[in-house]
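Presented below is the structure to which this report refers.
Here the complex is missing a single protein chain, while all its other protein chains stay put.
Letters A and B name the chains as they come in the text, with residue numbers starting at 1 for each one.
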Amino acid sequence: MEYTAVDSTREYLARLETGADWRGEIEALARTEEIEAGWFNAMGAVQDAEIWFYDQDEQEYGSVTFDEPLEVAACVGNVSTLDDDVFAHTHAVLSRRDGETLAGHLESATVFAGEVHLRAFAEPLVRQPDDRTGLDLWLNES
Amino acid sequence: MEYTAVDSTREYLARLETGADWRGEIEALARTEEIEAGWFNAMGAVQDAEIWFYDQDEQEYGSVTFDEPLEVAACVGNVSTLDDDVFAHTHAVLSRRDGETLAGHLESATVFAGEVHLRAFAEPLVRQPDDRTGLDLWLNES
Partner (left out) sequence: MEYTAVDSTREYLARLETGADWRGEIEALARTEEIEAGWFNAMGAVQDAEIWFYDQDEQEYGSVTFDEPLEVAACVGNVSTLDDDVFAHTHAVLSRRDGETLAGHLESATVFAGEVHLRAFAEPLVRQPDDRTGLDLWLNES
C-alpha cells in the first residue's frame, strides 16, 4: 500500500447545472479554483448516464448507457491530474423508480440536479500508468 | 454551476437510536447542535425503508416502501434549512441478504443500527423552489 498524509486547503459545496455533464461540472469547479487534488461526495439525479466497467483481464473499459431518469443515490470520487489536465475520477450508484440500482465508473451523465461536497488538498495528486492493472493511478510505487 | 467555499465549524460522530427514524435522528442532531448546514455520510442497517423517486417530467415524487430488514450500504446527505426548519436531504443504498440492492431518496426508515459522520459548516444553506426542476435547491441562481 502507498499512502500520504494530506493537508486540506479549502472545501466547497456546489449545485450542478441542470442539463450540464455531471463529471464535467466537477472538473470545471476544480479548474476554476485551481484544485489539483481533492475528494468529493455527491448526490442528486440525472437524465441519463454512461457507466464504464473495467475488464481486469483484457485491461480495457466496456461501456453501458442508460437513457432514462435516474437518482444518484451515492457518488464518490477524487480529483487529480492526468496528462496535465484535471480529472475527476467518479463512481456512482444510480437508481430507478422501483429502487432498482445500477452502479459503476461514471463516465458521463446529464445533470437533473446535483449537490456536491469537495474537499481540496494542498499536495498535487498525479495519475500515471500502472503496469499491473493497466489503469492510471496516483501514488504509484516509485 | 453555483458553488461556494465553506468553513467547517465542528464535526460529529453519532450512533442512531434503534427503533427511531433514520432521517429524523440526523435532523435531531442538527437541531440540538444548531447546525443549519452540513454534509454527512452514514452506514448501518434498518428494519424497513420508504424510498422516493423524483419523476423529472411530472415534477413530483413517487414512493416505494420496503418492509424488511436491510443493510445501509451507503448513505450520503446534507443538512440545510427548508421553510425555516432543518432538513436532512438523505440518499441511501440498501441491500438484502443475497446482496441485492435498492437505492434512492430516503424519506424514512426505522433504525436498527446507524453510524453517522456529520461535518457542520458556518455558512447557512437555504433551500428555495427551483423552477427548472420543481425541487427545493440550495445555492439557487439569484
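Quick note on the criterion: contacts are C-beta pairs under 8 Å (C-beta built on N, C-alpha and C of every residue); 3 or more make two chains touch, one makes a residue touch a chain.
Note that the structure is predicted; figures quoted are calculated from it, not measured.
Participant: Touch as defined at the start, partner being the missing chain; which of A:Val46, A:Val93 or A:Val111 qualifies?
Facilitator: Spelled out, the listed residue whose C-beta touches the missing chain is A:Val93.
Participant: Even though one chain is hidden, which residues of chain B still touch it in the full complex?
Facilitator: Contact residues on chain B toward the absent chain are 10-18, 20, 25, 28-29, 41-43, 45, 47, 69, 71-75, 93-101, 103, 112-113, 115-117.
Participant: Going by the touch rule given at the top, which residues of chain A touch the chain that is not shown?
Facilitator: Interface residues of chain A facing the absent chain: 1-6, 8, 37, 39, 41, 51, 53-57, 62, 64, 66, 74-78, 89, 91-94, 101-105, 121, 125, 130, 132-133, 135, 137-140.
FYI, only the chains that are shown with their structure count from here on.
Participant: Provide the C-alpha centroid distance between chain A and chain B, rounded to the nearest whole angstrom.
Facilitator: The mean C-alpha positions of chain A and chain B differ by 21 Å.
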